[in-house]
Structure formats: structure tokens, C-alpha cells
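Heads up: the structure comes next, in C-alpha cells.
A single protein chain has been omitted from the complex, and every remaining protein chain is retained in its original position.
Order of writing sets the chain letters: A, B and C. Residues in each chain are counted from 1.
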Amino acid sequence: MQPVQPLQSVTSAHTDRSLQLTLFIVSLVTASVLGLIVLFIFRETLPALSGPGMLRFVTDESWHPLENQFGMLPMLWGTLASTALAIFLATPLGIGAALFCRYFAPRPIVRPFRALITLLAGISSVVFGFWGLTVLVPLIARFEPPGASLLAASLILTIMILPTVALMSEAAINSVPESYSGGAAALGLSKGATIRQVILPAAKSGIFAAVILATARALGETMAVLMVSGNVVQTPGSLFDPIRTLTANIALEMAYATQFHRSTLFVSGLVLTFVIAALAIAAHRVEHRAGSHHAA
Amino acid sequence: MQPDSSVSCAPGLMAAPSVAGSTLLTAQVHAKLSERLFVAAVWLAAALVAASFLWIVADIAFHGFAKLSWSFLTEAPRSSGRKGGISTILVSTLLILAVTVAVAVPLGVGVAVWLSEFSRRSSRTARVINIALDVLAGIPSIVFGLFGNAFFCVFLGLGFSIVSGGLTLACMALPILIRATESGLSAVPHDWRQGAAALGLSKAAALWHVLLPAAAPAITAGLLLGIGRAVAETAALVFTSGYVDRMPESLMDSGRSLAVHIYDLSMNVSGGDQAAYASALVLIGLLIVINAVAIQLSNRFMKSRIQPA
Amino acid sequence: MVIQNLRLPFLDSCVALLAACAVLLSAPDASAQEKQDKKLTITGASTAAPLVAEIAKRFESANPGVRVDVQTGGSSRGVNDARSGVSDIGMVSRALSKEEKDLKSFLIANDGMSVILHKTNPVQALTREQVIDIYTGKISNWKEVGGKDQKITVVNKAEGRSTLELFLAFFKLNNRDIKAQVVVGDNQQGVKTVAGNPGAIGYVSIGTAEFEVENGQPLKLLPLGGIAATTANVRNGSFPLARPINIVTKNEPLGLVKKFVDFAQSTAVTDLVKEQYFVPPAR
Partner (left out) sequence: MTPVALTPHSPYTLGTLQSGPACCVPQPILEIKNLTVRYGDSTALDGVSLDIYKGCITALIGPSGCGKTSFLSSLNRLADLIPAAKISGDVRFNGESIYAPGVDVRRLRTQIGMVFQKANPFPLSIRRNLEMPLKEHGVRHSHELKARVENALQDVGLWDEVKDRLDTPALQLSGGQQQRLCIARALVLKPSVLLMDEPCSALDPISSGVVEDLILRLRGTYTVVIVTHNLAQAKRIANYAAFFWMKERVGKLIEFGQSQQLFEAPVDSLTAAYVSGSRG
């Protein structure tokens, strides 16, 4: 037994307090950079938002900044349509790929297959766009010109968000306790039925979070979409109609835009930012709920 | 588990005892069919994913391999990149990445540690930072570019430089890295924190010896995602690190990144396609190398610090 | 890890980082004044950037110790930066507008623009009216102008591009009235789009198109007003649709800026202009 030491002392508590202070300052600095960015966007949008023309973003029938037409709705629809279609395609494919990796793939394939998906996640969007422009668009044009279309944009987006869906779904599936599938097997459920009735429902919230994050990525994607979507400002009527997304619009025009026009481009950036941020927050909620379920 | 094994025990559990034998049989056939369909669908999905990936890579490799050579990697670009190689661009890319990692890792890990270990979830500051992170993750990359230009290049006077580019990319990579580190830390069993506290260890010691090493794989994964996003970034870099394809002499020099180079070659330079394909191939290779190295480093770091069972 | 038992990893690394930054930042500051005379910044049109970057490289090797940084971002940016002094020289891939006449502009190259079709398209020429009708959507099938029964894909440029402005002005069109199926940003995107679509019509720089045709891209340049779309015709001024590639300065150029402007306009860079598929100005 060691000799009794007085408890009053300041030295050893010092480390943690200074660490906490350092980290707090680091956090504040980081947060303030983020704050700066948001402020910057707001400042840039001010001319467009403060003017009498707020409503024009909705009421103007199209987007002709040089002729004072600032209707954003067609581009919003284009953005939403391409994203929705991409999610529609990527979700089953991504979950399928995740299930394949976990349950069906022959052992020697698992690692290469996962590596392949990881690599897919790292390919530059310019490369996707390049491939889309030279391979995919002409292919579609052969059936239904012009080729550069909602369909092309959605397909490229699908490939781009697949890794996000697949990798995050796999993580969610892996976090389902072993005992669940064991229990299902004990009930005599087949592999397919176990997956559909036990595994997927248990991993549901994780998969949902994956889909939401993928949606955010699809909404924010710029370069690849710009290269394959045709960039015509119109509300798409069919899969083969060209569209322009909000991000592509920013990238196409920002370098040339001045004053009010430039400001409106920031407005579209702000709209997009809010949509994606809302999605991200929703994803957190879902994930959080998933976390507390597991704890319970 | 094989589908057949379900036959022996499933009926008793899944069907009511009163069901006649023939109905049981059709139910079995039905179950078997849907099982087959399901398996087929999964295989099909996997095949489609693999096929689309291989298609893209094969296309790039097919067009790019002819141009790819050792001298392509070691020579400076000539004639706007049509001739020569990409050595200067590789160097700029790596420098930009180095700045990004050097800034984003300490900041990101620091913020994540503060959020998950020191702040209370419900505190106002923590909530504000969390929301700021979500918003940040949602900003289109071109807006980052314009912000980086206005703030780092002009306001801070860093000009078009590798530092400006790296800092801008660090802002982009931060949310990903912070989230990954946070989730990595939250996956570390609470028992270890309690154990460390009960031993009178400082939080710093617990973090350094146990919590961060245990979260290292998640941090690495987040960092790789962040690097992947950074290295693929075009729009944000055109406005910050710039377009100059000279060999950078310091971090204050402007330097063109690989993705910007690829975009310029394929969109602005007639006759640049082949070089663009080859550069794209190099970019993919670079990512593979970075991934491998990062995972190695993180494993070694983990091994040197912790020994999971 | 080299550092054992690092009690404050974050504080330490932050300090190290700040120190590193300070070192890196202070180095160039020390000789800022000297740099001023030895460094040029040029920003502007993405079309002109590859050419000017090559000119800059040659200028650098001819003048040791001088650095010329070329940044892209579009013609409007070239004008703004030159005006605000952010850059020493701006690049503008069109003639200056009336409001921009306060700047001094210097022609370094010409660039003709021509309508292009897919190689397999049997149409050999289009009248001015036919081009207008096609771009305004009144004609939507190639058979109406003597081609195959095939839908026309109209490829237009994005708002703000100087090629678009030039095209609109030449055909006296309003961008609102154009019914495009594809809108592209940069030249090469236009080339690739038309090359990949047998029913497409677009307009691109003649030099670029000539190069692409030589290199087997399935493209075809149409004559305009009976004049063949060749670089030769652009050079002798007979081709009607052409634009100047300018570099601009805020004031009458002096010192290094003047040296660069003179260099960029000299015959020492003619081969570079040709290499980038532009037309060297007649001198």
C-alpha cells in the first residue's frame, strides 16, 4: 500500500485541460472556416436575393441570363430527375453487390471484387465524363439522338454513386449481429429468405443512410454530368431529352458571368447546398436511430 | 446454407400444421423458385457492377497504354501536354495532396476528438459545428473553388499556389474525415474509456494509447475517401492552385493538378485525347498506390500501438 | 511512431504546421520587390490559355529568371483581372466590346469558326437561311435540306462563350430562339459531340476541326457563304466568321509586360500559334 498522498494537486489535471482547450480552439477555427464559406456564399448571393427579383427564379420560364431570364425550375427538375433515376438504378445494384460480396461470392473473388468497388470510388469524375462523352453518349445517340440526355447523365451518376451505396451497405450488413442469421438458419430459412427477411430489415437504416449520402453526391456532381447531359435548359419530357443540372449550370457559366448573373449562380449553389445539407442531416438522424437500436 | 436444407425443416415452422401435403409441395417449389431468382438477381447485380467498371477501365487503358511509358512519367509536358509527359503535374498533384493531408488530418482528427470525447452532444457549440459540417459536405465543389480563390488566394494573399489549392481541398475533405473519425471513435467500446478513467489516466493518454489506434482503420478509410475526392477534384483547383504546368519550386508556386490537366487536355487541347487517357490511367494508378500505402501505414501504426485479439 | 508518449499530439503538430507555413510564406516575401520585375501573371480565356502558356514558356527560356504564370477562367475574367490589376495581362478570345475599350488589346492570333457536320452526312453545304432555320428548330430533319431522313441534333455553345456570341452575331440570332439539343462548354466537347452523333451540327474553331479531320475524327467542315472553311482563308481574311485572340492590358504596356506583348506578337511564336491550330495574324 502506498503512503497516503494528499489529493489536492493541480499538475496532472493540467494535461487534459490544455488538450481540451487546444481541441476546442481547433474546432472553433474549423467551424469558423465553414462559417466563412457560408458567409461568402451569402455575400455573393446578396445582389440576387435582395433585389425585387426573388420570385423570378421560379416564375421566369427559362434561363437566359444574357436576356434577363432567370427561371431555375427546369434545371431543378433536371437535377432531381437525373438524381432520382440514378438512385433508382444504383440502390438495387449497390445492395446486390454488397450481398454478393458478403454471402454469394466465391472466396477467391471477394477481395478483388471489393477492391474493384473501392477503386471505382476513387476514379475522377472527369474520367467518368470523358468515358461518357466518347463511349456512352454516341451509343445512346445510335438509338435515339442526341444521346446526351437525362439517361446518359443518370447512367454516369449511377456508376459514380454505386461504390458509396455498395460499400456503406456492406458495412451496414456486416454490422448485423451474427446471431440474427444464426437464428434464422435455426428456423430453417433459406439463405435468400434469411437475407430478405432478417438481414436486410436489420440493416435497413444503415442502407438508407447510404442511399441518402449517395443522393447527396449525385446532386452535387458537376463535371461528369456537364460532359454527358446535353446542358439544354428544359424540363425533361423523356429519358432521351437533354437536361441541364444546377451544378453543370454553375460550372458552365461561372467563369463568364458577371454581377447579377454571377449572383444568381450562387443562389443555385446555395439552394443545392441546403438540399444536400438537409439530406445529410436526415442521414445522421437515421444513422443515429440505427445506433440506438443496436444499443437497446 | 443450401436451399435444399430448408426443405427438411421449413414446412413445420412456416406452414400451419393443417396444410395438406400437396400445398406444401407447391409452396416448396415456389420458395425454391424465388430463392433461385433472388440468387440470380444478386449475381446479375454484381456482374453489372463489375462489367461497367471493367468497361471504363478497359476503355481508358486501351487508349492510354500506347502513350504510357516511363518517360511519360518523368518528362515535363510540351505543346500544352500533347507531347512530353506529366512529371511536373504529378509533382504538383502530390504537393497539393501533401498540403491537404497535413492540414486536414490534425484539424479533422482534432475536431472529431473534441466532438466525440470532450463536447456534450447536446451543447450548443457541438450542435453548431455538426450542422456546419453537414452544410459543408453539401457545397458544390465549384463553390469551394470560388471561395478558395476569394479567401486564400486574394484575402490571405496566397495567390494562385499549391498552398491555396491544398487548403481549399482540405476544407472539402474535412467533413468526410471528421465524420469518419467520429464514427471510428464511437465504435470503440466504452469499456476502454471507463477502464482508462478508472486507472486515473488522462484523456490524452487514453486517446493516444487506446482510442485513436483502435479508430485508426476508420480514420484511414475517411482519409482515403477525402483524398479520393481531393485528387479527383477539378473545379475547385482551377481557381486556386491554377493552371501553370511548370515544375513548382515552392509551395507558393501555382501548379496544375492531374485532374485539371486531364480536363484541359480533353476539353481545350485538340489532339490531347491520348495524353488525357494516359493521364487518367496514371491517376487511377496513383490512387491505387495511395490506397495501398495508407492502409499499410495504418496497419503498421495500429500494430505498433494496439494488439486486437 | 518516432514520437513516444506524445502528450499533446495536436498542439505539437499545429505548432509545427504553423512554423512550416511561416517558413514557406516568408521565403517569397523577402524578395517580393525583386519578384515584381521578374514575374508576370496572365489570366483569362480558356481557349487562349494553352497557346499563351506555351508562349510564356518560350519567353521564360529566352529571359532567364523571369516567371510567367498563366491561369484560365474565361474571357470576362481576363478583362476583369486586367482591369483590377489582379493580373498583368488578360486573355480575351474575342474582340473587345464597347464597354471594354478602356483596355489596350493586342492581337496574337486569329481563329476562324465554321459549321461542322458528321462525316457520314451527305449534306455538302448549307445556306445562311438553312443554318438559321436549323438552329431555330424550323428544320429538324436532314431530309429537308437534301440529306438523309435523320433527326438533326443541334449543338450549341453555353451562354457567355465568345464563340457563341460570335455565332449569334454573324447569323443575327437570339440565343433564346435557338432550339439546341446539346449545349457544350468547350471546343473539344463540341468536336466530340458531333463526332459521336451522325445527325449532329455544331460550330467550332476551324484550326481545331482541321486537326481533328486530319487525325481521322469523322467530321466535315462546311463552307460559309461559298468560302471554304480553311485556315488559309482565315489568314487571308476572306472567311467571314472569325474571331481575334487578344491579350489585353490596363495601361500602355511598360517594361516586362511590354517585352512579353511584343514577344507574343512577334514571328518568334508563329510556330506555337500554328501548333495550337490558330491562325497567325497577317503582319
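We take it that a contact is a pair of C-beta atoms (placed from the backbone, for glycine too) under 8 Å apart; a residue touches a chain by one contact, two chains touch by 3 or more.
The shown structure was predicted, so the numbers you read here are calculated from the model rather than taken from an experiment.
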{"item": "Contacts of the hidden chain among displayed chains", "value": "A, B"}
{"item": "Options B:S69, B:Q194, B:S250 or B:N299, residue touching the unrepresented chain", "value": "B:Q194"}
{"item": "Where the missing chain touches subunit B, by residue", "value": "120, 189, 191-202, 205, 209-210, 213-214, 305-309"}
{"item": "Touch list for subunit A against the chain that is not drawn", "value": "1-2, 4-13"}
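One rule holds in what follows: only the chains that are shown with their structure count from here on.
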{"item": "Arrangement of touching chains [line / ring / star / complete / other]", "value": "complete"}
{"item": "Label of the chain whose CA centroid is most distant from the centroid of subunit B", "value": "C"}
{"item": "Which of A-B and A-C has more C-beta pairs touching across its chains", "value": "A-B"}
{"item": "Centroid distance [mean C-alpha coordinates] between subunit B and subunit A, Å", "value": "13"}
{"item": "Of all residues in subunit A, the ones touching two or more other chains", "value": "15, 19, 22-23, 26, 134, 251"}
{"item": "Contacts with two or more other chains, residues of subunit B listed in rising order", "value": "106, 110, 113, 202, 204-205, 266"}
{"item": "Complex interface listing, subunit B residues touching subunit C", "value": "79-80, 102-103, 106, 109-110, 113, 154, 158, 160, 163, 202, 204-205, 208, 238-239, 242-246, 250-252, 254, 264, 266-272, 301, 304-305"}
{"item": "Residues of subunit B that touch subunit A when the two form their complex", "value": "1-3, 5-6, 8-10, 13-14, 31, 34-35, 38-39, 41-46, 48-50, 52-53, 55-56, 59-60, 106-107, 110-111, 113-115, 118-119, 125, 128-144, 146-147, 150-151, 171, 174, 178, 186, 200, 202-205, 224-225, 228, 231-232, 234-235, 258-259, 262-263, 266, 276-277, 280, 283-284, 287-288, 291"}
{"item": "Subunit A residues touching subunit B - in the complex, by the definition given at the top", "value": "12, 15-16, 19-20, 22-24, 26-31, 33-38, 40-41, 44, 92-97, 99-101, 103-105, 113, 116-128, 130-131, 134-135, 159, 162, 166, 185, 187-196, 216, 220, 222-223, 247, 250-251, 254, 266, 269, 272-277, 279-281, 284, 291"}
